[in-house]
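Missing here is one protein chain; the remaining ones are kept as they sit in the complex.
Each chain carries a letter (A, B and C) given by its place in the written order, and its residues are counted from 1.
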Amino acid sequence: MLKELHKMGRRGPQVPVSGLEDRPISEILPKEFLREEPLSMPELSEVEVVRHFVNLSNLNYGVDNGFYPLGSCTMKYNPKINEEVAAWFQDIHPALPENRVQPLLELLYTLQQDLLEITGMDAITLQPAAGAHGELTSLLMAKAYFKDHGLLEKDTVIIPDSAHGTNPASATMAGFKVVTVKSDEEGLVDLEQLKALVNDHTAVFMLTNPNTLGKFEKNILGIAQLIHGVGGLMYCDGANLNGMLGWARPGDMGFDFVHLNLHKTFSTPHGGGGPGSGPVAVKKALEPFLPKPVLVKAEDEDGDGSYHWDYDRPRSIGKVRSNFGNILVALKALAYIKSLGGAGLREVGTMAVLNANYMRVAMEDTLPTAYPGLCKHEYVATAEEVKKRYGVKAQDIAKRLLDKGFHAPTMYFPLIVKEALMIEPTETETKENLDAFVQAIKEIVEEAATNPDVVLSAPHDTPVRRLDEVKANKELKVRW
Amino acid sequence: MLKELHKMGRRGPQVPVSGLEDRPISEILPKEFLREEPLSMPELSEVEVVRHFVNLSNLNYGVDNGFYPLGSCTMKYNPKINEEVAAWFQDIHPALPENRVQPLLELLYTLQQDLLEITGMDAITLQPAAGAHGELTSLLMAKAYFKDHGLLEKDTVIIPDSAHGTNPASATMAGFKVVTVKSDEEGLVDLEQLKALVNDHTAVFMLTNPNTLGKFEKNILGIAQLIHGVGGLMYCDGANLNGMLGWARPGDMGFDFVHLNLHKTFSTPHGGGGPGSGPVAVKKALEPFLPKPVLVKAEDEDGDGSYHWDYDRPRSIGKVRSNFGNILVALKALAYIKSLGGAGLREVGTMAVLNANYMRVAMEDTLPTAYPGLCKHEYVATAEEVKKRYGVKAQDIAKRLLDKGFHAPTMYFPLIVKEALMIEPTETETKENLDAFVQAIKEIVEEAATNPDVVLSAPHDTPVRRLDEVKANKELKVRW
Amino acid sequence: MRYVPHTKEEIKAMLEAVGLRNVDELFSDIPTEALLKRHLQVEGGWDEEQLRAYFRKAASSIPDANSAVYFLGGGVYDHYVPSAVDKIIALPEFYTAYTPYQAEISQGTLQAMFEYQSLICELTGMEVANGSLYDGASAVAEAVLMAMRINGKRRVLVSECVHPDIIEVLRTYQLGQDFEILTLPQKEGVTDLSELEDLSNVSCLVMQNPNYYGFLENMNQASELIHKAGGLFVAAVDPLSLGVLKSPHEYGADVVVGEGQSLGNHMSYGGPHFGFFATKMDYIRYMPGRMAGQTVDVDGRVGYVLTLQTREQHIRREKATSNITSNHWLMALASAVYLSLMGGSLPELGQTILNRSTYLAQKLASVGYPLWQRQYFFKEFPIKARDAEAVQEALADSGYYVGPVIDEHTLLVAVTEKRTKEHMDKLIELMEGLR
Partner (left out) sequence: MRYVPHTKEEIKAMLEAVGLRNVDELFSDIPTEALLKRHLQVEGGWDEEQLRAYFRKAASSIPDANSAVYFLGGGVYDHYVPSAVDKIIALPEFYTAYTPYQAEISQGTLQAMFEYQSLICELTGMEVANGSLYDGASAVAEAVLMAMRINGKRRVLVSECVHPDIIEVLRTYQLGQDFEILTLPQKEGVTDLSELEDLSNVSCLVMQNPNYYGFLENMNQASELIHKAGGLFVAAVDPLSLGVLKSPHEYGADVVVGEGQSLGNHMSYGGPHFGFFATKMDYIRYMPGRMAGQTVDVDGRVGYVLTLQTREQHIRREKATSNITSNHWLMALASAVYLSLMGGSLPELGQTILNRSTYLAQKLASVGYPLWQRQYFFKEFPIKARDAEAVQEALADSGYYVGPVIDEHTLLVAVTEKRTKEHMDKLIELMEGLR
């Protein structure tokens, strides 16, 4: 622990010298502004700090350590070249006059154009900091849109029961009522129930497509017609875009807006919990409501472009954060897109789906898919049968996978599947890795039958073993 | 293993495109020049390669993981800023015309001047790639020097029995006979024996000072007089310069030449086995024999300097390697020197010696120092008594230290100490780390008494346990 | 193809295993009308050298802090980032991990998060902190939403001296909520606390210190005032200032938020940075965002987990305290490393920044660019100029950057610990020449 390494008077790197004479602080500021309470920071040498964090890093597991089939998180490989080139832009101040940053704005504009082509949309903002932030931004835009159209009765957002928790949470933050629509036996939106729920209050239908079961909502065109029929908007949670990348576009299937997770589909690293980036792309009708500023291109008579942050957006919802967005994340995504191009992006979609289906089929005998049949980028297996037979739960299987060198799938999600294990391999995994994971699952289910204790008490070979979450919640020790 | 990850047809990064039309190779080169044997390289994807090496790295232990008291290796902290600034010079070609690289040459010249001040010498080459290479370079210079002076009888190098193995090996490579002088009961050169050995054949006395027992050769001035008296040269193995840095200089105590290990005293990282850098600094008399080219400064009438690689060195021994030296390593050392300055360098020497003496005294009851009394940067403890009593050898103690999270000291060196453990803490370690190490040693010796098996069978908690070196030597499996 | 490891033979074998004849069949569940009948028109398929050339061309023509001299402020600053910070957050086990859902193989992230929370608490004097939010502005919005969750009141006081981005973000978040924003006017560069009349049903007061102009507010008085009215005091602060400036705990803040960029994060043209969020233990269950807590494993060994997840969206869905999930952890980690390296030096750092900025302000005044208002400041200050934009442009041509421009006659000047006397004297000389 950092604090235990502290020794009063020890120092890390020096404060940069000024070349000025020191002046006592009392000559500069009156006492009323000055800190009186002692500041208790750990005082450490550089080598101790480096060792502390290097050794902590070795307790972690990242994509660079192995297979990370965390469903709905699209943990694909994070190419090193993206990190390299993005870092060249790290020392630029956002208040630099526009005429001094044109080459950077051109890159961002190119990214915008590429994302519009990828989604089939008309306009875009890079401002949102993460997927959930993109959802909130979108729903606030919807709010503004309906207000602008005088449709004040539009107060309800419909969300499938298989949706990410962020969807209802964002809807609430945006001031909408939330209504849930059930999934049918195929794992798709229950059309009959949806029809019953849709009415003049319906503001937005938030749909993740492909959904969290990995299913493509094959009735999407009908659903869109239904929602649009009552004047509602179709929102696409783009977290699962990887499952149709280059094959189908939200804009071509009736969606009015979509957020993207650059840290999923576009390979920017997740950093153990961010930064992500959640651009929102919209159809023309929603464009006026985009957060400001909007990055626009002006062409002069010679066809040369110049780029501007447009603040003159009277119907904009306003800023959703300071500055312009997670620029370095955006640049990594751009590098990724440029490394692939149109054909490469489609291949990503293809292979993500092939990998998922290959695993799904290979695991079917062991842990069956909750909703059988073709999936897109992911699928949800259920350990319900294993639990019934041997008392081994999805969580136990997940923990045992850690012993076998894999990250676990997403557990207990979506909520509609009992003992759910949600598995998303991504396209960057080799067939050998998929086979090894399936083999591990088989071994674990075998263990569950023959030696359940070894599974129930897993993990065994991790830096710590199973942790007491109840105690953590009860005692709430959240700082030293 | 890499080979096992191979899959024919898999590819990593693309070969950069040319913009040219492809031409079949048969149109370009006759068949007689072309490979016919198939090339069997592992074919891998980038993510697999990255994971392979990231996971391998986690089986290693570096200075960034913890205390590394490997005697005579000066495993001090490698500052990150040095890596950062040196990398800015990585894409420069050595054949760039001199007039285009003046700022780099100025940096290298500054390093030369600083090293001359630090060693008290008159001229220097940065060319040697490592310490042993510096030794060889020096002895070849000695050879040239004696030849130049017509002293063909000078064919013998005298080396203390406590010296690094590189000393006699280098002497042999340089075509000298090697004579060993014993250490006396204080761990210093046995003056009486030395006097007996010195004669007209004596070419060079190679002395490590402070020596590998961590002792300063207090008779150094007399020794120098003795050697110089027969026309011999005094060579300083500078591997242990850290033990007198800023306090005493080889050039002030009678040495005629010295090599430095930039990867020891000057904090450049060792990289798991190099690259190091072994500059050689010499007194005026040896300057003409320096390897060429020599970096020199020419001043014009305005006092402005320009820098040149001087190849016009008729008495030079010639090049000892291609190009100019390990330039990036040299730049890291320069960054280190500039971060410290004269006062800081002296503090390094002070604290390296204080740390060593503090540990030495604290361990004295447990593992006594082979040659008691004040040491410099390191000291050699002996496990002879522990071995006699409990059957636990120095190697066993070393291996048990790995379980306790430390790198082991250098074992069984120098050869004159039985069951030797050579301990060099360096100045960058905290008192707490020293105390923890001493505590670990105490625990191990306690274990040796009460539960020797746990020590004899150590290590237990490492990625692999004790490895069969005999089998490795016998079966010689040195490739897949 | 880049990053996809499959050979043709493998693809064939895998398709067979799935029972499909070709890859098109993988997408047979997509209605034909929704299928893209062409390739995406996205230029690319570039190798690494092409990528490097493309990005280098852009990067090399922008005056970044390595080629230009920045006196730019307004919420993002050219602070010193120790080399070790960048090296540590680039460790693959840190930056390629996901949120630590599997605690047993995420102790690196989780312990560091616990330490980060502790450091933020020590710095602000508060009792608890979360594991980061997106940025300072959204952190203020979340603080306001939390205040309303806590006391149920629906009026929010905001000083006009807080950063305009903060006000704007708050107004955007307001679109989804039923509450009223009342602004406190600026007077002579600081918040006018005298004009408060109706303080009924006020949930909280938001003040920033140093404020947008760099000026120091009377936080004691503001705190007293809002507490008398029964509301919460939300303080947005520059964490780097807390080595010398009064801690939020000292003036009784209930929620402390702010932009964390100054703690070891690069400017990055505005992002990613991170927002920090600290409050009192009493309010921990109302907090947004991730939090790490200490516990033990089955063998009794100390370990860390994400805790109080029941506040969060993936459990509580529409009843969550916030929709946030991915936050800006890696940037917060950078700040934890930064504070580990520099924490003991924060008083010295604050002092030298005060010393430098005071020097520059006095000198600029002496060459005709007086302070816009006579107030005490930290790190940045607004100066008067005949034509603020013209000054900015002219300096830019010499590689010196000041700003942002506040209005036609006013611009901000920020002085971090990276600005030496030499930089400042050159700026003074240039500006004197522009008069």
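Methods note: a contact is a pair of C-beta atoms (placed from the backbone, for glycine too) under 8 Å apart; a residue touches a chain by one contact, two chains touch by 3 or more.
Computed from a predicted structure; not experimentally measured.
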{"item": "Omitted chain's touching partners, listed by label", "value": "A, B, C"}
{"item": "Where the unshown chain meets chain A, residue by residue", "value": "7-10, 13-17, 44-48, 50, 54, 79-81, 83-84"}
{"item": "Absent-chain interface as seen on chain C, which is shown", "value": "48-49, 56, 60, 66-67, 80, 82-83, 87, 90-92, 418"}
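In this section, only the chains that are shown with their structure count from here on.
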{"item": "Between chain B and chain A, distance of the C-alpha-averaged centres to the nearest whole Å", "value": "48"}
{"item": "Distance from chain C to chain A - Cα centre to Cα centre, in angstrom", "value": "19"}
{"item": "Per-residue overlap in chain C, given as positions that touch at least 2 other chains", "value": "1-6, 10, 47-48, 50, 82-84, 87, 92-93"}
{"item": "Sequence positions of chain B contacting 2 or more other chains", "value": "7, 10, 13, 45-48, 50, 54, 79-81"}
